[in-house]
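Before I ask anything, here is the structure I am working with.
All protein chains but one are shown at their positions in the complex.
As written, the chains take the letters A and B, and residue 1 is the first residue of each chain.
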Amino acid sequence: MITTYLFYFLSFLAIMFALMVVLSKNPVHSVLYLVLTFFTIAGHYVLLNAQFLAVVHVIVYAGAIMVLFLFVIMLMNLNKETEPHKSPWLKFSAAIASGLMLIVLVGSLKGAETIIATNPFNANIGLIENLGQCLFNDFLLPFEVSSILLLVAMVGAVMLGKKSIK
Amino acid sequence: MSAIQVIPINWYLLLSTVLFTIGVLGVLFRRNAIIIFMSIELMLNAVNLLLVAFSSYLSDSKGQVFVFFIMAVAAAEVAVGLAILMMVYRNTKSTDINILNKLKW
Partner (left out) sequence: MINLVWLVPLLPVIGFVIIGLFGKQLSKALVGVIGCGSVLGAFAISIGIFLELTGNVEKSITIDLFSWITAGKLSIPFSFLIDPLSSLFLLIVTGIGFLIHVYSVGYMSHDEGFARFFAYLNLFIFFMLLLVLGSNYLIMFVGWEGVGLCSYLLIGFWFKNTAYNNAAKKAFVMNRIGDLGFLLGIILIFVTFGSIGYHDVFMQAKNLASGNPTLTAITLLLFVGAIGKSAQIPLFTWLPDAMAGPTPVSALIHAATMVTAGIYMIARSNILFTLAPFSMEVVAIVGVCTALFAATIGLAQNDIKKVLAYSTVSQLGFMFLALGVGAYTGAVFHVMTHAFFKALLFLGAGSVIHAMSGEQDIRRMGGLKKHIPVTHLTFLIGTLAIVGFPGFSGFFSKDEILAGAFEHNKLLWFLGVLGAAMTTFYMFRLYFLTFKGSFRGTRDQEHHLHESPKSMTIPLMILAVLSVVGGLVGIPAALGGTHFLEEFLKPVFEDSSFRIIHHLSHETEYILMGVAITVMAIAIYYAYKTYIQNKTLPAEEGEELQPLHNMIYKKYWVDEIYENMITKPLNFISGALHNVVDNQLVDGIVNGVGSLVNRTSSVIRLAQTGNIGLYIFVMVISIVLILLTRIM
């Protein structure tokens, strides 16, 4: 029972924080709300028995990516409400568009057939042992490729980040 | 006691959809490129959440492995994207995407 309540609570928080990310005027506040959103999503992972993933999620997103965002915002000195506002008409149309999108997505998901779970429930799939088995047996090549991707991204970021040599 | 045994999968679908749409809204709503980036992260996370939910629902760890890959891609994307933004900011002293309108004709 407590799980159900936890789910509703975390969902509510996630949606709230997400909205705050989008709506807050100050970029630094947005980043902090985003971190909170990530924490609620990590909570969802724990509820779904994906404990290892929850840990990784916090470390990677909240720990690394968000810190990067913060660094950049600080570097650019954007912690004020410097953003020029869009015209009201544009804001309105943006809201309408995303609202339409929500309706359409929900509508299409409602019409979808439900998949019946065939495997018996297994609480251990989120454990590091099972994930490792799967990752290094079935997905070894994508794993290696993604390491190359990270390397390339790193090189690219360094290239872009350094001052151009004239 | 896992949440998936209690909560119908449809609720997760709905939650993910809402989070995703909020991401879309952010992309449409804001002009600051960094916020747009964050909205994209939000959308990615919505997808991640759905993947984990289905993984749990079907008792198949492959879904969670995919989340790892999405995280790797997101990290790479953020690193490169922010580097580009830094360059843009260095040249234009702004992160307003409406300034970046050279992509025409």
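Everything below uses one rule, namely that a contact is a pair of C-beta atoms (placed from the backbone, for glycine too) under 8 Å apart; a residue touches a chain by one contact, two chains touch by 3 or more.
Quick caveat, the model's predicted, so the values are computed rather than measured.
Chemist: Give me the visible chains that the unshown chain touches, in label order.
Modeler: By the stated touch criterion, the chain not on view contacts A, B.
Chemist: Per the definition of touch given earlier, which of A:32, A:101, A:117 or A:149 contacts the omitted chain?
Modeler: A:101
Chemist: Among A:74, A:90, A:115 or A:152, single out the residue that touches the unshown chain.
Modeler: For the chain that is not drawn, the touching residue is A:90.
Chemist: What residue numbers in subunit B mark contact with the hidden partner chain?
Modeler: Contacting residues on subunit B, toward the hidden partner: 24, 27-28, 31, 97-98, 100-105.
Chemist: Just the residue numbers, please: which parts of subunit A touch the chain that's not shown?
Modeler: With respect to the unshown chain, the touching residues of subunit A are 86, 90, 93-94, 97-98, 100-101, 104-105, 107-108, 111.
What we mean here is this: only the chains that are shown with their structure count from here on.
Chemist: Please name which positions on subunit B make contact with subunit A in the complex.
Modeler: Against subunit A, subunit B makes touches at 1-7, 9-11, 13-15, 17-26, 28-32, 34-35, 37-39, 41-42, 45, 48-49, 52-53, 55-62, 64-65, 67-69, 71-80, 82-87, 89, 95-96.
Chemist: Could you pull out which subunit A residues touch subunit B in their complex?
Modeler: Touching subunit B from subunit A are residues 3-4, 6-7, 11, 14-15, 18-19, 21-23, 27, 30-31, 34, 37-38, 41, 44-45, 47-50, 53, 56-57, 60-61, 64-65, 68-69, 72-73, 75-76, 78, 83-84, 86, 91, 94-95, 97-99, 101-102, 105-106, 109, 114-115, 117-123, 125-126, 130-131, 133-135, 138-139, 142, 146, 149-150, 152-154, 156-161.
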